[in-house]
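What you see is the complex with one protein chain gone and the rest in place.
Now for subunit A:
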Amino acid sequence: MRLKSYLALLPVLALGACSSGDYRLFHPANLIAAQEWHATIVDTVVMLLIILPVLFMIALFAWRYRKGANAAHDPEWSHNTLLELLVWGVPFLVVAALGIYSIKTIYAVEPYNPGLFQKQVAADPQSVVNVDVIATDWQWVFVYPDQKIATIDDLVVPKGSVVKLHLTSTSVSNDIYVPQLLPMIAVMPGMRTIDTFDTPDVGSYTGFGADFSGAGFSWMQFATKIVTPAQFQDWVQKVASSPNELSYAAFQKVAQPQVNMGAKISYFSNPDPQLFHKVIAAAQAGVVYPVSDALTKSIASDEK
């Protein structure tokens, strides 16, 4: 009885989910997110194939063998070799099937070099756009080494490309995430990780830090835009004309702990060509950007 009423909740949720664009994971915007969403569905369906009958069985037994129902009662029955083989065998088969599927999909969506794009990248190496991403407390710095520009909290990429993000952090660990587009990957100081995504259509998204990084963490959003190649060129021109240059000294000011309320965008021209490597080397050499006690305590409570 009780189980049934809970079960009734699930389809209602699912229905509500399908009809609304708010359920961003249900609406993947590129190949990699689609593959991951597909894996979610496959896994759920396979698991439900075993869980639903078990739920049904439990509900049936719970109802049928309740005290007072005068159903058959066998107070000794507690062993059946065939059944016990089955209770090990059925979960084993499900796990075997999902395990094989899991391994296959790992290679397809492997963040460093997804199997999904290997052909495209081999055929057209020019379609790869490299972006160096540096997480600070508490902003995102995007450096385009080939375009010689940099931004704060603004990730703009051309349609039809494969975007390769090289990620590190100045201070603490974080996790980068753009639902519908970019799978999560850890961002760690003194280390470099890579995350890859494709851009089949133009669109606007919001990305953010997903792993807690201190008091300003909730404000770590960044705009993510996929634009046409022509628009991308225009945008690069615009950023490149910024009078602000991102030398290492200028970067060190940006990297001081600060909350960027409303994720305001800044543009820089001529970033230090070695900036990304300098940040990693500095972190490895023990450079930290300490967060003062006063800053963590007063953030957002004193500022307006």
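Keep in mind that, in the parts below, contacts are C-beta pairs under 8 Å (C-beta built on N, C-alpha and C of every residue); 3 or more make two chains touch, one makes a residue touch a chain; residues count from 1.
The definition used in the following text is that contacts and distances are computed from a predicted model.
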Remark   = Per UniProt, and picking from "ABC transporter ATP-binding protein", "Aspartyl/glutamyl-tRNA(Asn/Gln) amidotransferase subunit B", "Cytochrome oxidase/cytochrome c oxidase subunit I" or "Multiple sugar transport system permease protein", the hidden chain is "Cytochrome oxidase/cytochrome c oxidase subunit I"
Query = Which residue from A:Thr228, A:Asn244, A:Gln274 or A:Thr296 sits in contact with the chain not drawn here?
reply = A:Thr296
Positions on subunit A contacted by the hidden chain, ascending = 2-3, 6, 9-10, 13, 16-17, 22-26, 33, 35-37, 39-40, 43-44, 47-48, 50-51, 54-55, 57-58, 61-62, 65-67, 71-80, 83-84, 86-88, 90-92, 94-95, 98-99, 101-103, 105-112, 137, 171-173, 175, 177, 179-180, 183-186, 188-191, 193-194, 206, 208, 210-219, 221, 262, 282-294, 296-304
